[in-house]
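With one protein chain held back, the other chains of the complex are shown just where they sit.
We call the chains A, B and C, going by the order they appear; numbering starts again at 1 in every chain.
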Amino acid sequence: MAPDHDAVVARKEPKILVCDANEAAAWGVVLSRPDMVAVYPITPQSSLAEYVAQFVADGVLDAELVEAEGEHSVLSVLHGAALAGARTYTASCGQGLAFMFEPYFRTPNLRLPIVMSIVNRDGITPQCVWGGQQDAMTVREVGWVQLFCETVQEVLDTIVMAYRIAEDRSVMLPVNVNHDGNYLSNGIVRIELPEQAEVDDFLGAPDVNWHAALDPKRPMGVDPLTGGATGPGPALFVGYRRGHCEGMQNALRVIVEVHEEWARRFGRRYAPLVEEYRLDDAEYALVTIGSMAGAAKDAVDAARERGEPVGLIRIKTLRPFPLDAMVAALDKVRAVGVVDRAVSYGWNSGPVHQETLAALQYCPHRVPCLSLIGGLAGADLTQAHFERAIAETARLLVSPCPREPVWLNAEDR
Amino acid sequence: MKKQAVPLFDASAIPKTLCPIATEYSRMLPGDWRSLRPVVDRRKCVKCAVCWLYCPVQCVVERAGWFDMNLATCKGCGICARECPQRAISMVPEEDEEMT
Amino acid sequence: CTRGALRYVTTANLYNRWGDLEDLFVPGLGGCQGCNTELIMRHTLRRVGSNTVLATPPGCIPGMGSVGYNGMLGCKVPVFHPLLTNTASMLTGIRRQYKRKGRNVTALALAGDGGAGDVGFQSLSGAAERGEQILFICVDNEGYMNTGAQRSGSTTYGAWTATTPIGESARGKTQDAKNLPLLMMWHGCEYVATASTAFMEDFYAKLEAALDASQRGFAYLHLYSPCTSGWRFPSASNIEVARKAVETNFAVLWEYRRDQGLKLSRDIEDPAPVTEYLKLLGKFRHLDATQIAHIERHVAEQAQVLRELARMHPREGRQVVGHQSDLMA
């Protein structure tokens, strides 16, 4: 644990930035002082890559910048760099993430604490370049820590926190900081820029390759063939798999600790795992993830004005799945409607809906759970959409839960 | 022998459940793959080192007046015998050797 | 003076110079009997030395245990399995991070032709274009030998492989191999060369030049590596096969320096008939006259292209550096 700063230290006026989440993420990268950044442009991530490149060009960020020939190489460059001791960063999304998949799904197993933004984008086909969370949802079983931000400020703060989480010796896993394409990536608001010295104090020096290194001063083989049916192979392999699962579970504790320390030091408090909004006296609730929560909270407030007992649960940490926090939240209500910005084809619902259903297994009482899908391919999720979502969810209190999802933008024009 | 290798990473303090790493030299010796064994005729050997140059497992060892093979690692491929300009190496079936 | 005696002086020189250095692979690797690739690996790493990070993408090289099995290591320098696709990219990250920290570490790849020229080509091309300071060695055995001898982009026209079999309506591969070293030359690498284990002194000289060039930019060495199992010939014939490939112009030895252009490493004007090479290999046993004519034509065309490129040599014109070819022919 880092030293305890009991009170938020009296600080000078914070530096104010007026920027979108892509620039905010780039500032988060600057503050985290990575040794190496590799990038390849893809909408809606491109301006993030440009900001980082400009910061390097301006000397604001002292990092090696590798303009690789594709996302596959982007992450591969970082694998090499991390094994040589570098703190690293990249960002991608959508097809870029799909192309990156081969090194991507190896990253957590190498236990490399790489931080990577996903500027969430829907998947082709249909051909599209707009926001949606199909990319991150599709890779949620791969073993990265996956955090989803609601606001631009949270993006900046979470990038920095992500390095503490990733490099924690009980975790040693890569972290995806997700922010929605379009609405966050290009949505400009006022944010505060933390002081570099305070971030330095918060983060400490990179601690990246103490467990596996490619260094002529301490030779080893990294990733020898492991497994098979005989000899020490099976047990070794199970050990690594289990260790990875343990690292993910440890991350739940570390994510909470890091967010608490962030709040103490920087005065901004975020629910680390699951946010409960007006939930304590709610009879039913929406479950949301990502930037849609803003309009959804406005809708909840409006419904409350009308006397409707609705609350909201926002998932910040999707991987590892925050089972206890989610069960505690779900246990407070009698019905939930889960709004997904992606599709689970196999279940004819949304991925977060499926996650919620699994968590409900651990709830003492039965809670009907409706799937609502919206915000695909850049579609807007407005307060009006969430008012409908609230009405559909309220209906679960009096009638059976439909198996079909509600497609929120199906009637938009 | 000029040593080049640096001591291996001491992994004793590293949990065995993180990244798969290999930090002990393999002790596998492929000498038992061999069905033919190279036998060097010391009188013919002029130490030209052609056998060393072409031996895939690099099992050729220098003796005072000739080159010999380390049979712990020699796989018996026969390249040395084929390439030796002096015809100083012959490949002898293992079972014959055992019986002599 | 017999040819044998001269040869003995040359080979003994190499031994005297490098033979005393520790072999940086463990004594036991699981390469096939008479494996040319194992021979290349051991000579290369001994020469390159221990201040090296070695990448061995999936294939025979790690398959024989270079990175290791279940915690046991096959190599005395830091070594790893990249993906089949990302060798040059991972080395990019390694080399650049050490450079950033003020350390000069050699970033070395020992990759097969698939990991270099097929599925690995994007990362190879990208790193070469960026001029990353990497020594990338392609050990070309003309196919996917570790998985059972399947066709690759480097497989010769007409060759049998497990995926270009011989049957009623098929007579082996129907396309020519891509010329990977020439493709790399057109990237404007710092250094590109082809070499063969049958011409060891030439190989050592090129390895030295490549190692030196990799301190400034991308260095690519293409090693022709006969595969006793996949090509179907007796293990003892390995060097003989390698030598015959060069003598017939099937595998032409040349080197390219960014500031000097391409030079042929030995005389290619009076090659032995290609059939002398083809008949050594089981994978060509089924060839008919048309197929042989095709290969002969292709070999002649490739030689002609290289001859022309050497003629365009910006400094010295075409030059033959053939000290070994005379000795070892």
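To be clear about the criterion, a residue touches a chain if its C-beta (ideal position, glycine included) is under 8 Å from a C-beta of that chain, and two chains touch if they have at least 3 such contacts.
Keep in mind that, in the parts below, contacts and distances are computed from a predicted model.
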Check: UniProt protein name for the omitted subunit, picking from "PduH protein", "BFD-like [2Fe-2S] binding protein", "Cytochrome c oxidase subunit II" or "Ketoisovalerate oxidoreductase"?
Finding: "Ketoisovalerate oxidoreductase"
Note to self: Using the touch definition given at the top, which of the shown chains does the missing chain touch?
What the structure shows: A
Checklist line | Among A:Val60, A:Val129, A:Leu323 or A:Ala394, residue touching the chain not depicted | finding: A:Val129
Checklist line | Hidden partner chain, touching residue among A:Asn182, A:Thr226 or A:Asn250 | finding: A:Asn182
Note to self: With the missing chain put back, one of A:Arg190, A:Lys217, A:Arg242 or A:Arg269 would touch it. Which one?
What the structure shows: A:Arg190
Item checked: Residue among A:Ala212, A:Ile313 or A:Leu381 that touches the chain left out of view -> A:Leu381
Checklist line | Sole contact to the chain not displayed, among A:Pro34, A:Pro194 or A:Gly294 | finding: A:Gly294
Checklist line | Footprint left on chain A by the chain that the document does not show | finding: 16, 18-19, 44, 129-131, 151, 180, 182-184, 186-190, 291, 293-295, 297-298, 378, 380-383
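FYI, only the chains that are shown with their structure count from here on.
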Check: Chain contact graph: line, ring, star, complete or other?
Finding: complete
Check: When A-B is set beside B-C, which has more C-beta pairs in contact?
Finding: B-C
Check: Where the CA atoms of chain A average out and where those of chain C average out, how many Å apart are those spots?
Finding: 45
Check: From the C-alpha centre of chain B to that of chain C, how far is it in Å?
Finding: 23
Note to self: Can you pull out the residues of chain A that are in contact with at least two other chains?
What the structure shows: 213, 216, 218-224, 226, 236
Item checked: Multi-chain contact residues (two or more partners), chain C -> 50, 67-69, 71-74, 76-77
Note to self: Can you tell me which positions in chain B touch chain C when the two form their complex?
What the structure shows: 1-6, 8, 20-30, 33, 46-50, 52-59, 62, 70, 72-73, 75-79, 81-83, 85-86, 91
Margin query: Looking at the complex, which residues from chain A come into contact with chain C?
Written below: 35-36, 38, 64, 66-70, 72-74, 76-86, 88, 102-103, 106, 213-216, 218-228, 231-233, 236
Notebook entry, point to check: Taking the complex as given, what residues does chain C use to touch chain A?
Noted result: 50-53, 62, 66-83, 85-86, 88-98, 100-101, 105, 122-123, 125-127, 129-130
